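Encoded as structure tokens, here's the structure I'll be asking about.
Left out: one protein chain. Kept in place: all the others.
Chain nomenclature is as follows: A, B and C, assigned in order of appearance, with residue numbering initiated at 1 for each chain independently.
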Amino acid sequence: MTSLTVKAHISNLSMVQAALEEWLDTIGCPMKISLQLQMAVEELFVNVASYAYGEGEGDLTLTFDYEEELSLVRISFRDQGMPFNPAECLEKEEESTRLQVEDRGVGGLGILMVYKTADQVHYSYQDGWNILTLEKKL
Amino acid sequence: MTSLTVKAHISNLSMVQAALEEWLDTIGCPMKISLQLQMAVEELFVNVASYAYGEGEGDLTLTFDYEEELSLVRISFRDQGMPFNPAECLEKEEESTRLQVEDRGVGGLGILMVYKTADQVHYSYQDGWNILTLEKKL
Amino acid sequence: MTIDKKLNGTSLVIALEGRLDTMTSPQLEEELKTSLEGITDLTFDFEKLEYISSAGLRVLLYAQKVMNKQGSMKVIHASEPVLDVFDVTGFVDILTIE
Partner (left out) sequence: MTIDKKLNGTSLVIALEGRLDTMTSPQLEEELKTSLEGITDLTFDFEKLEYISSAGLRVLLYAQKVMNKQGSMKVIHASEPVLDVFDVTGFVDILTIE
């Protein structure tokens, strides 16, 4: 298992993406799935950087894990920001996909993209930590 | 401060290098110093992966830190392998640089390269942890 | 990401290479803010676009809204990962994809 702790700041996105891309290469992840996972991680990273700590600062820990017997990639996010269960936004975002162009506002699609890309998304809040885990079969 | 924990295995070198390179880019490190630091980190990473845990397995934690007021980059390595102070190899490696080609064996230059590249190298052994820190002014 | 523009009268073709993501979308947005004046026919060529994140969708939505007022817009040569994103977000119904 690999873990990466950074300030939850947008300036660290490139580093996280570079590390993730190399890690996925190392475990032999096919290009298509690699791009999907990079997209999902981008969405969640940007959300934590933008919202989790409000005006304040805080850390984000990512862990990358590969279960070889199952060909399963597991990526988790841990932060100590405000409790936020993304599943609660899902329905609203699903609805917004049916809006016409003029009725669409900016944003509000990232979480939907994450849920549609991952095979499983699991959220829990424990001892002040948001723990969000994505799973994807290679 | 950014930290990265990986299995001390050579297969993780590319990920560490990718993360380091992006991080150095992010803080505005000039190309030349970036390449020097990547070289130094490679030497130390490979050493921990090759020797620290003998035949066993273990983790390596790298931290990247930038003190903006001093333009100072600080990179540290922490592992729980056998106690090893690289300074003890320095003299022998210095001597080997004066050998003729036929008398040179394979290896035994990495630590010298690290000391020559960094402005400061600091080693300590605390509570079962090797802690090695490089400093370099940008 | 690199942005390649080809202007032909009031037709503009914008070819993107790389990733249209959080880091690069502001670049495209800036470009569009100065390039769409007088354009009646906008084409995005996504042949070399590796992936798009929601930040990229936001810019495409902006472009579509502008072009709805002054002409037409289409997206060509989008790759599978990009089409998948258009699909799950309902952008397939908003954009003209060829």
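Methods note: a contact is a pair of C-beta atoms (placed from the backbone, for glycine too) under 8 Å apart; a residue touches a chain by one contact, two chains touch by 3 or more.
A quick note: this is a predicted structure, and the numbers were derived from the prediction, not measured.
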Just to confirm, in the complete assembly, which displayed chains does the hidden chain contact? B
Taking the entire complex into account, which one of B:8, B:112 or B:134 touches the absent chain? B:112
Since one chain has been left out of the picture, which residues of chain B touch it in the full complex? 10, 13-14, 32, 35-36, 38-39, 42-43, 46, 96-102, 104, 106-107, 109-110, 112-113, 116-117
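In this text, only the chains that are shown with their structure count from here on.
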Using CA atom averages as chain centres, what separation in Å is found between chain A and chain C? 24
Find the geometric centre of each of chain A and chain B from their Cα atoms only, then give the gap between the two centres in Å, rounded to an integer. 31
Quick one: report the Å distance separating chain B from chain C, using the average Cα coordinate of each chain. 44
